[in-house]
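Following: one structure in structure tokens, then a few remarks.
Heads up, one of the protein chains got dropped from this complex, but the rest are sitting where they should.
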Amino acid sequence: MSAIIPGLSSMYAGNAGSVISRGVRATKSTNFWIVISGFFEPVFYLLSMGIGLGALVGEVESSGKLVPYAAFIAPALLAVSGMNGAIYDSTMNVFFKLNYGKIYQTMLTTPLGPLDVALGEIFLALLRGGLYATGFLGVMQLFGLNLSWTAILAIPAVIIIAFGFASIGMGITSYMTRFQQLDLIQFFLLPMFLFSATFYPLSVYPEGVQVFIQALPLWHGVELIRALTLGTFSAGHLWHLLYFVVMIVVGLIFTSRRLKKLFQD
Amino acid sequence: MNILSFGTRAVIAHKLRASKDYLGTVFAETFLSPVAYLFALGVGLGSLIDANGQTINGIGYLQFVAPALVCSTAMLTVAGELMWPILGGFRWNKIFEAMFATPISPAEIVRGTLFFASIRGMAATVVYTVVVWAFGGWVSFESALWCIFFSLLLALSFGICCLCLSAKVEQDSILTLFYRFIVMPLFLFSGTFFSLDTLPIYLQPIGWLSPLWHATQSTRALSYWPEQAWLAPISIIYLLLIFTVFYLASVRIFTRRLTK
Partner (left out) sequence: MPNPVISAKSLVKKFKDFEAVKGIDFEVEPGESFGLLGPNGAGKSTTMRMIGAVSNRTSGDLEILGMDPSVDGPKIRAQLGVVPQADNLDQELKVWENLYVYGRYFGIDKKIVKDRLEGLLDFAQLKDKRNEKIDDLSGGMKRRLTIARGLMNEPKIFLLDEPTTGLDPQARHILWDRLFRLREQGTTLVLTTHYMDEAEQLADRLIVVDKGQIMAEGSPAALIRQYSSREVAEVRFGSDSNRSAADALSGVGDRIEVLPDRILIYANNGEEILSEVHRRGLVPITSLVRRSSLEDVFLKLTGRSLID
């Protein structure tokens, strides 16, 4: 393997599993309720926006289909929760471990390499994201917001979305040295959250703005999941998937390089 | 009692100095987040609602949502400033211990931190108010002033609740739970994005208890719906009552924890 990717042997011991089991153990003993509570955030949003605002907005058109407002925003909130979960795990959490907990420093005095650490942490983020997605999809089902059987595919889709965000997020976090800098991340996420066709179709924007938003990852996530839960999925939606595959690969390379530099310099 | 005594001012000065480093981020956040929200909700969502031929009690969506956005900013800003930093002040950086070792009294620490948070909250509020104005969200100048006034009451009363709780707890996970199960639902269900009567009747009491609803709804009543203006004095009394009760409780908790 190291023949294919030079330097791999110094970065990877093939034991990301131990990083994962450490994460599960730490969650069990300290943040169990926090993790559980994270599930409710998108549900509250769905209740507030979907039901409260739904009465004002009425029906919305998506991919040529008229759907109730709640059914329109639910998949968007699902995509957002995938993004937020991944970002939380790969920024706040990673930042703390990096700067205060010294947990990575400890890991790296053992045979574990930066890539083990990155893969392990990202897997944990995805595990959590996957659990939230499943729960939220259940709530959607309860409210009758899944309009097609393809909705079940939203779970793996959310995981892929989360993977994309987590792999980049971790690398970005490694540049941060103070807590306040983390606010910068929120600062990019907020507009993305608000503008990526989450609460209303992209068509309310002028052409130029539309193109800009289509370049952002969340929009691709929202479109992908929306097509799955509304049952409007077609081959044309595959390029959203491709977007995330590229994001994942680039993110992983970027992050493990950063970690190596950070810890071994 | 001198509410702006030397000790109180010293605490405020300390907090200001400590936050100088990240002033840039704070400022950008204070400015960008209202622009984003107003654009998304007022303009984007508003266009859908208007196209659907809907108004709220005769008011366009942008005008309806603007006071709520301003007030909730005041609320969320003080919450952020008076939850983790308070717990941290006791547990992590022990800043309160250090302050208490000087002639500063617990009551002065409480007031100093609360006022500092309120100053931040009000800075955000004023910036927000100006941005709303640029979007055409105020029907009159008084309406903007009412909104700032109620935001201040809200910042003080809700801020002291957060401070009180955070001074009491030992673990930051409690704060996260408080944020997710109290603060967020308050933000989402206090007649912020839609009128409270859209909710099922059994959920509406959440709104009546909510300081955010009182601040928002009173601003709206005074600005748009004179027939509901009776709500305003009730809200003012309610908010002041919360403030007094939790202020007294906070001073007691601080004193007890610092002299433990």
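Should a chain be cited, it is by its letter among A and B, assigned in written order, with residues numbered from 1 in that chain.
Please note the rule applied: contacts are C-beta pairs under 8 Å (C-beta built on N, C-alpha and C of every residue); 3 or more make two chains touch, one makes a residue touch a chain.
Model, not experiment: these values are computed from the prediction.
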### Message
In the complete complex, the chain left out here touches which of the visible ones?
### Response
A
### Query
So which bits of chain A touch the chain we can't see?
7, 9-13, 15, 18-19, 21-22, 25-26, 29-30, 101-103, 105-113, 263-265
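Operating definition for what follows: only the chains that are shown with their structure count from here on.
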### Query
Once you find the CA centre of chain A and the CA centre of chain B, what distance in Å lies between them?
29
### Interface residues, chain A side, partner chain B - complex
30-31, 33-34, 37-38, 40-41, 44-45, 47-49, 51-53, 55-58, 60, 178, 180-181, 183-184, 186-187, 190-191, 194-195, 199-200, 204-205
## Note on the structure
Contacts from chain B onto chain A in the complex sit at residues 21-22, 25-26, 28-29, 32-33, 36-37, 39-41, 43-45, 47-49, 52, 54, 56, 61, 173, 176-177, 180-181, 184-185, 188-189, 192-194, 198-199
